[in-house]
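Apart from one protein chain that is not included, each protein chain of the complex appears where it belongs.
Let's turn to chain A:
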Amino acid sequence: MNYFPDEVLEHVFDFITSHKDRNSVSLVCKSWYKIERYSRQRVFIGNCYSISPERLIARFPGLKSLTLKGKPHFADFNLVPHDWGGFVYPWIEALAKSRIGLEELRLKRMVVSDESLELLSKSFVNFKSLVLVSCEGFTTDGLAAIAANCRFLRELDLQENEVDDHRGHWLSCFPESCTSLISLNFACLRGEVNLGALERLVSRSPNLKSLRLNRAVPLDTLQKLLMRAPQLVDLGIGSYVHDPFSEAYNKLKIAIQRCKSIRSLSGFLEVAPHCMSAIYPICGNLTFLNLSYAPGLHGNKLMKLIQHCRKLQRLWILDCIGDKGLGVVALTCKELQELRVFPSDPFEAGNAAVTEEGLVLVSAGCTKLNSLLYFCQQMTNAALITVAKNCPNFIRFRLCILDPIKPDPVTNQPLDEGFGAIVQSCKGLKRLSLSGLLTDQVFLYIGMYAEQLEMLSIAFAADSDKGMLYVLNGCKKLRKLEIRDCPFGDSALLEDVGKYETMRSLWMSSCEVTLGGCKSVAEKMPTLNVEIIDESEQMEFNLDDKQKVDKMYLYRTLVGHRKDAPEYVWIL
């Protein structure tokens, strides 16, 4: 139904930026589909194997920004073998051959080779922005190619990647003519950088707003950089170690005071706690503080720092902050929306750094809290119920009790009631990760109440297939389900195979599903790729359908079996 000329509709669609909305728009009618696809500039692909680059290019010729995700989430925790897949090269190759004027590429959990980076840097004249999160496979040589060839580069953002650092001069490869940088984040690099080149680069980048340094950048260089870039909004400090009586430290204090725009602070990869007072002047404006890589900062120094941060909205911290420190957060950070507490010593049980008490304190003090990642020693039902009452706005609730099957230490009961309270109270909950001793009951609650739930992570939980069934039947908006070490078997898996087509992916490892069950799913649902990942060569010896499958990963796809799977991945 078209009452307007195409150009008008196109103009209207320009205001629709969310991927979901644009997808909906394209489904209205053929003409809207056509207009939408020609005007679409940003595409998000949550699973790089769900579609092929050729089809993407064919549908969206005006593509400028592409986001791709590769490996399943559990790859972060070493559950997916190294060369499982997620290679970006074919994408870049295909895009390079086409007439797509790619400007932005954002990758997560993908394998990025130096060749890919080089090809990327040479193929797209207007390439502006490269964001790599949790990727691997490249070295600083690849970065050198990006620096050297992307003449209009605005953003180079490397987050938590495994980079083989050749200690080359990749920073020096930015030509003198490159003055367009807005964001530079190389905090994850472990090697030395050419400090002089870095200083010169920052000096000639007047638009630089975000700068995150790695450990190799010492305090006196930091001071020089800040003097040259007082307009920074986001700062990641590398090494923060110096004698508090030194000249460099005094200069740093002055430099920091000039940086009135800093709203986001991270890093402190090496830190001398007695030097923190220099930071206090900017703390009052901070909205994001990430100290999760700074184990050297704890105790009173840490608390004092936090007491200065009254406007904080997002806080990422290590559990050495302790329950007491979380109490300080609760009193100080009234605007807090997101809290992540990471373990500083994940394998040392008994260092009870944070417990349920800290979480309760934060929930009481920070009522705007909507996103939580919390690693703790223990949790009680009572605490969870209190948290649910205090903070009904949770969108993301990820709780990780370090002992995965630990019950409520006070009542010795499973944590079903606690999590049940969370899902019941937080009507907008989209992401949930469970831990602790859990029975089928918690899944009943999830199925009943978690209507908006999109992603669920389960480990070492449940008593029977019923658990999985409650979830599959109840959570209508479920997109990603990842399960490990639960007693879910074929009857749960096969109950409603059609459901998997409404989801992005399902991961099940160390469960009770058998080869036969997986084959059954694959047979019934040709639009799913059902992958069996088994490195033990067992699959070759024993093709018995009753064999339990170690790892199964299934996902919907429009392009059938992928061709780049390694030997130990069997696509049914």
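The rule is short, and it goes like this: contacts are C-beta pairs under 8 Å (C-beta built on N, C-alpha and C of every residue); 3 or more make two chains touch, one makes a residue touch a chain; residues count from 1.
Everything that follows uses one rule, which is that contacts and distances are computed from a predicted model.
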item: Hidden subunit of the complex - UniProt protein name among "Auxin-responsive protein", "AP-5 complex subunit beta-1", "Anaphase-promoting complex subunit 10" or "HPS4 biogenesis of lysosomal organelles complex 3 subunit 2"; value: "Auxin-responsive protein"
item: Selected from A:H19, A:K548 or A:R562 as touching the chain missing from the view; value: A:K548
item: Candidates A:N78, A:S177 or A:N300 - the one touching the absent chain; value: A:N78
item: Contact with the hidden chain (one of A:P343, A:G358 or A:G467); value: A:P343
item: Candidates A:A459, A:L472, A:L528 or A:V569 - the one touching the absent chain; value: A:A459
item: Sole contact to the chain not displayed, among A:S177, A:N300 or A:S536; value: A:S536
item: Footprint left on chain A by the chain that the document does not show; value: 74, 76-79, 81-83, 134, 136, 160-162, 188, 190, 243, 245, 269-271, 292-296, 318, 342-351, 375, 400, 402-405, 433, 457, 459-460, 484-487, 510-512, 535-538, 548, 550
